[in-house]
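With one protein chain held back, the other chains of the complex are shown just where they sit.
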């Protein structure tokens, strides 16, 4: 069964390249960190997104993103990307994200990405069954 | 008077660095293009954002972004970033964006960024009067 | 005949995203600007690099880069990327770059990239004849 509350955490550090002259992380990088979280979510659920792309020629094109920035992130700060599967329909997948401080649980940002499943030419397709199961239930579902 | 319908166009090209292995522009770069559009909007309104930061120590921190991706952008494709001031309150500024093909008027993406005016320590402040006037009326207002 | 001294200029501006907390452009971005210069060099010589990749399945993989940073570049500064073809052998192409201030001719940086011509699997190949001619002589050679 799908556990609506399950999430995957991965830990990152702000790179110097990711700062801007305001002295904090540039806001555009948050979308990249969401992507890292998404990738880790797949890995924790038993598959690599790379493998899905290569074996099924299905892609999760980003159709919509939004992000709210609650507190700035400094260079070298360590933070957690917490990723959650929010919705999975036949051709649309929604992920939710929080960037948090692991110790204090302070939330730096919250965001969401909506993806359309497409083939290599950008045409909408169904989510490949095998990977859909993994995304929902994870590795544990096979036991 | 503020012209609600006024906008600033600037033309960009997709860089190789901005593509990903899906063969199109990576979605995160759209936020950077919005920033370029915002910067050009200021310039067309008679000031540089850099100048505002340096002379007033006021910053437009990004508080929220959203973007909808309507059609992919290929490497080397030329496109227009159309930037519009959507709202300006004492401490909050909202910009809207469209990425469009100049000839066909096809829209590649639509987005919005909401900014809080802060000082160098991140504390909310009022928008500096001189630049507020420019942002709303532009250079023409002085004539 | 190849004109050893010919070069292509294109004008860029430092983006906010390209700055870091030192308050100047992050050094890694210079390689991206070189790429933009290279792309413009091809265009000025009568072809798009995209077209070459797509019609011949030949790629210019970067084998080596170097860059010397002579003066920092500020956010919003306008500068010229001057690109030159330094050497063209059967499977290896070398480009040289200067980032300069158009008015004062001050040089911000100098660099070089060496490329190997490969097929889509990364195997070394000869440079496609048609594009080799364009790269050396440019559009003018056809007249």
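First chain written, first letter: the chains are A, B and C, and each begins at residue 1.
To be clear about the criterion, contacts are C-beta pairs under 8 Å (C-beta built on N, C-alpha and C of every residue); 3 or more make two chains touch, one makes a residue touch a chain.
Everything quoted here is computed from the prediction, not taken from an experiment.
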*Options C:46, C:72 or C:96, residue touching the unrepresented chain*: C:72
_Residue, one of C:32, C:77, C:107 or C:136, that touches the chain absent here_ = C:32
_Sites on chain A contacted by the missing partner chain, in the whole complex_ = 13, 15-17, 32, 35-36, 39, 48-50, 74-76
*Taking the full complex into account, what residues of chain B touch the chain not shown?*
16-17, 19-24, 26, 28, 75
_Across the whole complex, list the residues on chain C that are touched by the chain not included here._
22, 27-29, 31-32, 35, 53, 59, 61-69, 72, 122
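In this section, only the chains that are shown with their structure count from here on.
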*With chain centres taken as the means of their Cα atoms, state the distance from chain B to chain C in Å.*
28
*For chain A and chain B, let me know how many angstrom lie between their CA-based centres, rounded off.*
26
*In chain A, which residues are in touch with two or more of the other chains?*
21-22, 28
